[in-house]
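Just one protein chain is left out here, and the rest sit where they should.
Up next is subunit A:
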Amino acid sequence: MGVEGIGARVARKEDKRFLMGQGKYTDDMSVPGMCYAAFVRSPHAHAKIRSIDISAAADMPGVIGVLNGKQMLDDGIGNLICGWMIHSKDGSPMKMGAWRPIAHDTVRYVGDAVAVVVADTMGEARDAAEAVVVEYDVLPAVTDAVKALEAGQPQLHPEAPGNLIYDWEIGDGAATDAAIAAAAHVTEMKIVNNRLAPNPMEPRAALGIYDSAEDHYTCYTTSQNPHVARLVMSAFYNVAPENKLRVIAPDVGGGFGSKIYIYPEEIVCLWASKRTGVPVKWTSDRTEAFLTDAHGRDHVSTVKMAFDADNRVTALKVDTIANFGAYMSLFSSAVPTYLYATLLSGQYNFPAIHANVRAVYTNTVAVDAYRGAGRPEATYLLERTMETAARELGVSPAELRRINFIRSFPHQTPVIMNYDAGDYEASLEAAMKAADWAGFPARKAEAAGRGMKRGIGMSCYIEACGIAPSAAVGSLGAGVGLWESAEVRVNAVGTVEVLTGSHSHGQGHETTFAQLVADRFGVPLDSVSIVHGDTDKVQMGMGTYGSRSGAVGMSAVVKALDKVETKAKKIAAHLMEADESDIVIENGALKVAGTDKSVPWFQMALAAYTAHNLPSGMEPGLKEGAFYDPANFTFPAGCYIAEVEVDPDTGKTKIVQFVAADDFGNIINPMIVEGQVHGGIAQGIGQALLEGVHYDPETGQLLTASYMDYTMPRADDLPSFQVSHQITPCPNNPLGIKGCGEAGAIGSPPALMNAITDAIGNNDLTMPATPQKVWAAARATAN
């Protein structure tokens, strides 16, 4: 592998600038004449806008313009859209209500924008925003999705009667019901997947620059997928045609899904820049981030898991209600359907599965994909139910899983997915060994001696990354293709630039993508640059989410590298008067195998550009591009084990050990992969023990709008993680990799909840398992 090639633990190239505070984020961008936007936001969860009086605000110091939603409508700016069509089981298309970037008629959640002020300074913009007087007719609000479906509840959109967006199903209902009726045992649970606020460290920001001379727009924005942003802003929001719109996502400080979507603010900054004639920058503050960044999860489900007399699963039936918030965000519709219900088979051999999903409008901010997107919800439901079933059946949790593991591949599940490769037993074994599962009873007894309740729990997850192929997702309703592009440019001196449509916002692409090149050509890592995040530099790409950059983005790079390698070998063969098929690339040189003839890499590159001596008919230069469309999803899987101690006096849970055994296929940089797992587990611990968004059910006010009330995981909430890898290479992509970005957040919550419920002897516990809830649940069993 070499010290810098595939499999090497190379330190992250990008960290130097980040650690030295030299990263360049959207808010760091500054252009001459730049002014600042501040939004006037609805303080009500649901109201009609009666009037907007801007007279006082318009006269405030520094104010350049106070703009409203009506003007936006008049200028032809389109509605925000959801880009994945889902059809209800009755065949009708999903019912999408209109989402205006700035509301001009009705506001539907606390934080909905109603006007924007542009002023010379941020302070002046905010002062003036406070001076805008909006009169509202306040309407009743509903924040809970289950309640929103009931009769007589407030109605959000005329397009969606009963607040129902779609009522969708997958699988064989009749077969599932029959299997449940015939089952020897059925475990039933109600499973709530708590709503989360994504909280990337960098809040969202946008800078819109309109150039009247060229009638051209530039948008700096905190995006995980600048090309998708450009596509959607030009095709649907009519901001500008693609050739007149450049979108740049520079350094981005974390996204976790929340920066996939196109939000009102970037559209408004672009539009306002043209309207006011000045570049317009907006940067969210933390309160705005809580109020307006798309949230994640928020499912309420019932589940029935059926077993035969040998404890084999015979069927799974799931009914899920998914809270979508006030508007349908860009990929919201896909999350509780094709990213969730298709994973309900887990690692198990279910003969029959049926899932019904209802998507519901409520007076809360939009809900969309958040690290894991659907797969954490599926895994949590399945793994908590499996653990409860083991307890009810009196079988060990490992045994029950073993009995039911899928063991031959490829495996067609009853819910679309075709698993290509895996070895679930290997991860289970590795995790149990690392956790010293066998020694748990002794540890439990020792803890009991100290008055502590110790518990252990596992979770065997499977997920799907690199969602693809494009034709398949298109047939399921996706509005885009899910391929990736790459271009490899070898410069005349042999340095290499890789242009990729993937976007790095914490994943370390500048290192791992460069490792591919170092591995292939033996050039030093420092001579490889990764270019991404700018629609003027990279022609097209689909961005980074769903752990797709490795499996899809890197595969495109490999395809381009293949082409470069072929041409490089042709040139070298010509220079050395050898046969092309005898050329090998070793240690930065092209050699004729079995001889001492060689041409250094840089000399071959120079030859490509001097073009003095190329094979006849060959074009000068060395630059190749590729688009890669995967043949299938990839299926990372693994086993997580959590061990906890609960203080019965206070209900406080301490995680005493956490083991992750993952199969991500082949690994490019183990250190970065471990970092991804650590971060994912931290978020999973956040979901399981700490985090939860709460809206006031009557007023729709966001109660957890700051870190005083929203519990972000902190270093001292986390144990040290024991991470290991079991590798079954993915057969469907050239590198054999599966993706690792979300597994930690997917696999960990059920392991933790299974451990806590084991400790307290009560399965009736919802996330986040706060001290208060654990204390109450522990008491309920004690009494």
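Throughout what follows, a contact is a pair of C-beta atoms (placed from the backbone, for glycine too) under 8 Å apart; a residue touches a chain by one contact, two chains touch by 3 or more; residues count from 1.
Just so we're on the same page, contacts and distances are computed from a predicted model.
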Chain not displayed: protein name in its UniProt record ("Xanthine dehydrogenase family protein subunit M", "Sporulation initiation inhibitor protein Soj", "4Fe-4S dicluster domain-containing protein" or "Transport permease protein"): "Xanthine dehydrogenase family protein subunit M"
Residue of A:D74, A:E150, A:E399 or A:D649 in touch with the missing chain, whole complex considered: A:D649
Chain not shown: contacting residue from A:S470, A:T704 or A:Q722: A:T704
Sole contact to the chain not displayed, among A:R126, A:K147 or A:R312: A:R126
Absent chain, residues of subunit A that touch it: 123, 126-127, 130, 287, 649-652, 690, 694, 703-704, 707-712, 770-772, 775-776
